[in-house]
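All protein chains but one are shown in place.
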């Protein structure tokens, strides 16, 4: 799982049927300060009611995504699985 | 899923039988502006009638690709799964 | 498996139910000296009672993680699988 | 699938039994011109009678490789799945 900031939403009407009904969130990988971007944004399906601006954990793996969505035919691999409350580094909170 | 621009088509006659009948699209990963290239192009199978110039979402994962194609023996992992209509960042449309 | 230093802990209450009860460790990939950071940190589930400051091996793979956790629905792929005692390079211990 | 140039062959006698009888091709990822190298070479198993100098598509995924080889125990993930005849970019052939 990697740390990401939710920065936006992607809209599509012409898409695979198994993506229907899922919110497609833009996720920007970030450093431990929760702000500094690291690498390219990607698109993930939300499963924990995350919203724009939230700091989240994203798991990138197709088998897990299909299990969580209970949909054997969902062609996706990035899933938002947690909203982060706090991060401790060396015993000290970083945010 | 990552954001890509469809930039071309690849043609092959000497290939695995399970790739027959599928369009092979050249996909260039792009930034959120939908234009700036990010990293190397790759080849994906189209499943949503995407065409050259379209902004699309590509999922990279073999299990999902085989399920969507309903072909247990298809040796591929990149699938075009959606054509993007719009992207909102911080509540504002970017394109 | 890659060599990582455990640098912290991530806390989350709003998360996928299958992540409940697992410690989420911040892992920093490191070079063979066990100190020099290499690439971005990520989050892994602990299964060997690793703690902050430990040098560990992390396996990144969803199928293996679900098997080890004995939970077919756990949406995660990074698992701490060993605490490193020693590393020999060219027959000489490096730490 | 990514575009590669076949640049050589790897020979091994001391190897996993399930690799026996397969040609191990050196593959160099290349740009759309089919010449400019992009990233490190790797080794793939040939399944379409590709030879040195051919421009090919390589799929990198273990499940697909085992299915195509019809060998559940083959420990490999890179498979040459097509020899490329032509690439069109923006409606124009590039080679």
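Labels for the chains are A, B, C and D, by order of writing; each one numbers its residues from 1.
Keep in mind that, in the parts below, a contact is a pair of C-beta atoms (placed from the backbone, for glycine too) under 8 Å apart; a residue touches a chain by one contact, two chains touch by 3 or more.
Predicted, not measured: the structure shown is a model, and the values here were computed from it.
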Absent-chain interface as seen on chain D, which is shown: 7-16, 18-19, 24, 26, 40-44, 52, 62-63, 66, 72-78
Those residues of chain C that touch the unshown chain are 1-3, 29, 31-32, 38-39, 47-49, 57, 59-65, 67-68, 79, 81-91, 94
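To be clear about the criterion, only the chains that are shown with their structure count from here on.
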Show which chains lie in contact with chain A and also with chain B. none
Round to the nearest whole Å and give the separation of the Cα centres of chain B and chain D. 20
With centres defined as the mean C-alpha position, give me the chain B-chain C separation in Å. 32
Which positions in chain D touch two or more other chains at once? none
What topology does the chain touch graph have (line, ring, star, complete, other)? line
